[in-house]
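A single protein chain has been removed from this complex, and every other one stays in its place.
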């Protein structure tokens, strides 16, 4: 069931030319490559801002595959994924949706936060994730067989699932899974320095604040401080903003309006700078 | 009421040219063939990933009938099934939906997970499932009599039904039913080896893990590990991934986020490899 | 208010050429004919699969009137019944819906399971069911007076009504009613033999099972086994399937997933064959 | 504020040529005429089938005004009342809805069961019911002043109102009201005889049953037997159906599925014939 | 921020040529004029039928400004207010909605019962009610600056607000407010006599009934009898209807179906005539 990588049609805008910076945390690159060789559909699990999107961009670049990313939301219809008829001077013509396009050109199709999508969206991908690897364009009357290089990847944040909104088991059973979490201290320091040019000492202090906040998850905070917010803070410091102001602006204020949580975080900030 | 099999119009894309691999578990092939001879509408019951879709593809190939599969979901309308008017340079023209097409060309029409569909969808099939074998294309003003070879088949997962979402009795009473479950150990081993080329010993160990997990259904797991996930795991092992990593990635992580369940499953994995 | 039967315009597809087999149970044919002579709107009451649809097809054939059947469902709009504008190379044109067509050509219009329809559908029929016998095509600006031969018939399953979904009294008060139930043993045997060519002894055994199951209604079963399911079972037996397998497949499995009910029914099957 | 009756544009289909039979019960004709002279918007209150529709048809005939009737329902939009743009070979053109048409030609516009309509419908009529007597066709950019002969009439069944669905006080305050109820025994007998040609004795017996049933309202029956159902029964008797069968078919069966109520009504029927 | 009144483009249908009769109750005309000079957005508060609409028509006439009135309801969309594209032989063209038109020509735009509108409607007016005085026609890509004479006015009935349906504080904070209530006895008598030509004695008796009913508000009545209903009653009396019948028809019956309330009101009517 392993397919050779074929010559790809031109959809250059989806090709990633420059290596996206990605700091590997474990053996996730090896595992993902093995899954891609068998075209096993993949599920990337983990909290917000821990690098899932960056990882899939990195893997698409590494595998030389175009990447089509779709941010899922509850108003997205199957037509938004699959395609629709549009009107033209000569009548209607068909336009592929991003999922159809990905299946046709052999791209990696990344459905971000798939649990937000309505059920028709998740059901639409079923036939692409089993041995059929086909997509029925019912409105067009076409049964599309996916390009041999096509692979489907979804992201999934277990912290968000509720009784009302979760993936059906019959959907979950169609994916192998990789789990992501916040990088370890050393890795995170390298990321912050690489992205902002800040000195290691300041970066370490910021990470110390983040690690403190991550311990508050479940005790008043829904999610910890992401690496992305650390990068924002470091950028503000690079622009000459005092570290404490930068932390308030980019680490504390966006995260919570609860006075107790804010006081705790403010104290941590003051303790670190 | 038995009709001869007639010459079929060309809709080659729905014809299955290569025999889909299917390992018979009981007398389901004989029973299905008898139902097809009388064109009795069929309901395939059973959990996710136990082979219902594979079975119907196999039967369509065996009977030499085209197969039109429709994945049902709650945003599917009767028009998605029956057809609609589209706009063209010369005005509107009618386009058959997949159900209409199947009735016209004498295909087997397979409505997958029919319970997900809205009521208008399930009501639309009523006149095709009694002695009338007709479909009213109300928007077109046509009363279509089904091709003598046409048969309607639905799938139904009893584990999913809730008070809010179940087939109406007046719909259920229109079908004869076949029940599917996970294959027995010997059969499942043959499937895994056939699909992945893995050795029998490794396959047996994987199946042992799956059988253990299937006993947890109702005690923290919604559904057992499907044969499909066993195939994924075997593929990863074939790619050189250590068996334990492969099991975590393709058997445990996709199924559950519950720490207790994971621990139990991880222990089973460690015990088998 | 009795109108003579006039020459009918050609809508041959709705004319029933061959007598539909119908076994009368009481004086329902006489009563219906009297109602038709006065064009009194009729309501056919009774459980699923007891012959309401067959009866109205028989009466339409007997009265020589075309029959237009509409399966109601909760996504059906008044436009689906009455008609709509469609687009064409020369602009929009009006297309009659099935109710309008029936009123225009003098057909019997049969609204199957009318209680499933949305309120706008049931309100749309009001002016056709009182002394006005007219239908306002508001979108077209036409006030259509029904053809003298037109009659409106609805079906209604009292077992399905709930507080949320019932006919309004102001709708019920527009119909006279006939009640249907399962045929008596002798009649049902004749039907099964006539439809499948099976011997009388086997037919009697099947009916015995059905009568047993019908006693379970309200004690775990929503509805009894319909005559239609008996016909399926007899057809499978005619194809050479052992009687017990045929009963499981067409009488027991479609009806219930409850283990106790199944055991009871399975025991009845074993006792009869 | 009294306007002279002007020459009316041709919309002959809405003109009532033959006097609709109406048996006056009190001084409702005089009261209505006075209201019409001042063009006061009217609300006709009362239960189903007691003659509100017949009354307004009679008054329209008596005043020589065309009548445009609109059956309200919860899927009716303001556009259904006011009008919309349609597409044509030369582009879009405006088509008046029935309310706009009535305001333009000076018809009586009768909104039947107005409480079923959505709020946008009831708000749309506000400016036609105060001193402005105008209708804003917002989509067309036209402010239409009603023809001097135009009057708005609504029907309202107090028995149907619930907390969720009632006219807003700001709507009620725009109408004067007339109340209707079932006719007295003598009047009802005249109606039944006039409409069906049945003898007075049989008519009296039927009315006796009806009066008995009307006493059950609130004790198991939602509404009493309407005069319309009495007419149906008498028609069936005229066709030769035995009186008891006719009563079961047209008086008892349509009204209730409750065994106790049925038994009570059946006993009344047996006592009268 | 005070703008001179400029020459107005021709939209004569919105200009009020004849002085609408309005009896001032306090200093509301002076206060409104001062607000208009500064173009402060205004909110008119008060119960149904106490003259808010009449007041704004009077003020528009007095200020020589066209008036565009929009009756709000919960199915009104932002497009209904702002405008939309329509199709034509030459393609789509833009048509201003009534709010856009008012902003363009410098009219007073009156949103009647604004609390009924959906949130998108109320948000759409925000940028017209602060120092920006602009309206973003997002679909057209135009940022319209309001004509210097444009003013926005809304009406608001505090008795109707519920937890589910109230103006957001961020909307309320954009308006200055004038409160309206029923006119005092002398003023109301002048209005009734002026509108109907009835004698002062009869008018006083009618007002006595109304004042009695207004005391019942909150004790079984949602709202009191409006001046409009008094005018209806006086008109019926002018047509020769006896005063008691006229009161029943236009004051009591429309207001309530509660037997106790009716008895109380009927007694008051009998006491006054």
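As written, the chain order gives the labels A, B, C, D and E, with residue 1 at the start of each chain.
One rule holds for everything that comes next: a contact is a pair of C-beta atoms (placed from the backbone, for glycine too) under 8 Å apart; a residue touches a chain by one contact, two chains touch by 3 or more.
What you see is a predicted model; the values in this text were computed from it and never measured.
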Completion exercise
Full-assembly contacts of the left-out chain, visible side only, are chains A, E
Handout entry: Among A:25, A:137, A:193 or A:249, the residue in touch with the chain that has been omitted
Key = A:249
Handout entry: Of A:130, A:223 or A:266, the residue in touch with the unshown chain
Key = A:223
Practice task
With the missing chain put back, which residues of subunit A would touch it? List them for me.
Solution key: 13-14, 48-49, 53-54, 57, 69-76, 80, 86-90, 95-98, 101, 112-113, 116, 157, 160, 195-196, 222-223, 225-226, 228-229, 232-233, 235-236, 238-241, 245, 249-250, 253-255, 257
Exercise for the section: Mind listing the subunit E residues that contact the chain we can't see here? Expected result: 1, 27, 30-31, 34-35, 37-38, 40, 43, 45, 77-78, 85, 87, 89-92, 118-120, 122-124, 126-127, 130-132, 136, 138-139, 141-143, 158, 161, 168-170, 172-179
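One rule holds for everything that comes next: only the chains that are shown with their structure count from here on.
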Fill in the blank from the handout: Closest to the centroid of all CA atoms, by its own CA mean, is chain C
Practice task
Between subunit C and subunit D, two touching copies, which fits better, same or different residues at the interface, with half of the numbers shared as the threshold?
Solution key: different
Exercise for the section: Determine the centre-to-centre distance between subunit D and subunit E, using the mean Cα coordinates as centres, and give it in whole Å. Expected result: 30
Practice task
Could you put a whole-Å number on the gap between the CA centroids of subunit A and subunit C?
Solution key: 53
Exercise for the section: Could you tell me which shape the graph of touching chains takes: line, ring, star, complete or other? Expected result: line
Problem - Chains that touch, pairwise - result: A-B, B-C, C-D, D-E
